[in-house]
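The other protein chains are all here in position, but one chain of the complex has been omitted.
Now for chain A:
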Amino acid sequence: MTHAADDVTEHRHIFHVGSSHRDGVARRVNMKTMREYVSWLYYQYLLITGIYVLEPWEKSIFNAVLFTMVAMVVYTSYVFVPIHMRLALEFFSGLARGHLERTVALMS
């Protein structure tokens, strides 16, 4: 509970609400710096995935695994997406040109 209490205290001091209108939540929660905003986003990630209840070393394991998978996805997309896009564009433009040539041949 000591760990969790520190966690909550730290988050509570940061996330103090400013106004009472129902606009975007980020604006309502009065966050002064980028660092606080990132910290709040990390807190949301902890709550939503349910990692909040785990012990710190379990959190590290999960974050490491998730980060590895995300890094692999990013790398794969960096390597393969431009090539696939180019091939797809070529295929579809080839289709269109073929269609155009056939209609031109029909006309003449």
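Here is the rule we use: a residue touches a chain if its C-beta (ideal position, glycine included) is under 8 Å from a C-beta of that chain, and two chains touch if they have at least 3 such contacts; residues count from 1.
By definition in this document, contacts and distances are computed from a predicted model.
*Asks:* Out of "M-phase phosphoprotein 6", "Pyridoxal phosphate phosphatase", "serine C-palmitoyltransferase" or "Cytochrome c oxidase assembly protein COX11, mitochondrial isoform X2", what name does the UniProt record list for the absent chain?
*Replies:* The chain we cannot see is, by its UniProt record, "serine C-palmitoyltransferase".
*Asks:* Just to verify: which one of A:V53, A:A71 or A:L87 makes contact with the chain not shown?
*Replies:* Checking each option in A:V53, A:A71 or A:L87, the one touching the absent chain turns out to be A:V53.
*Asks:* Going by the touch rule given at the top, which residues of chain A touch the chain that is not shown?
*Replies:* Residues touching the hidden chain, for chain A, are 1-5, 8-9, 11-12, 15-17, 20, 22, 25, 28-29, 40, 43-44, 46-55, 58, 62.
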